[in-house]
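Here is the structure we will look at, set down as structure tokens.
Only one protein chain is missing from this complex, and each of the others stays in its spot.
The block that comes next holds subunit A.
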Amino acid sequence: MKILVCISHVPDTTSKINFTDGDTKFDTNGVQFVINPNDEFGLTRAMWFKEKQGATVDVINVGGPETEPTLRKALAIGADTAIRVNTPATDGFAVAKQLANVVKDGGYDLIIAGRESIDYNGGMVPGMLAELLGANFVTNCISLEVDGTNAKAVREIDGGKETVSTTLPLVIGGQKGLVEESDLRIPNMRGIMQARQKPLSVVEPVDATKETTTVKFEKPEAKGAVKLISPDNLDELVNLLHNEAKVI
């Protein structure tokens, strides 16, 4: 089985979010970038397929050279080769088109992306990629088994889950549940050394016009101070929730 894992290069979950250039650009100053958590669950599941069922695992990112350390980390975790499409990730549709172009010639059976990136939260790349490829697609995927060309996946739905059967080629929008938090791997020194020798190819982008444009960012208004209520005066809390906040 040939697996491609799409890796988004995102600010660490603890990052403070700030903007520059008149609130038009994300301020990367002092920000640590990581593999998008939803993608990391997928990468770890891909490693399981590689070790238990036999598979090759390539990773791909659409972005500038600054994203290469994130791809190297994926190689250190155990991916075989990495591909970087040399163009900034402008919007979901443009990224999906770049990925589709690489996948088309790659002969991949299974493509795992995260259900959404934790920076722009668009949640659209995996679905668009699947549709551009004409491949089957399951998102919010919390379990995936592959047997030959048949796949069984579980999708998280509002208030429960849904089990589906489908066939390869398949695109997955992965998330926690695909593997557990405790299954995630921290690269060891040997993995990091090996990752330096593994191929990381840079491919040039195809023409792909974006369909949406970010014009400005804004931070939420600062919140007022918390109103503290004594544990001996919970009537007051009920009163405030009813009369002031009007939520009960």
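Just so it is clear, contacts are C-beta pairs under 8 Å (C-beta built on N, C-alpha and C of every residue); 3 or more make two chains touch, one makes a residue touch a chain; residues count from 1.
One rule holds for everything that comes next: contacts and distances are computed from a predicted model.
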item: Among "Electron transfer flavoprotein subunit alpha/FixB family protein", "Cell division ATP-binding protein FtsE", "Multiple sugar transport system permease protein" or "SusC/RagA family TonB-linked outer membrane protein", UniProt-listed name of the chain not shown; value: "Electron transfer flavoprotein subunit alpha/FixB family protein"
item: Where the missing chain touches subunit A, by residue; value: 11, 13-14, 17, 19, 37-38, 91-93, 96, 118-128, 130-132, 136-140, 142, 152, 155-167, 175-177, 180-182, 210-220, 223-224, 226-231, 234-235, 237-238, 240-242, 245, 247-248
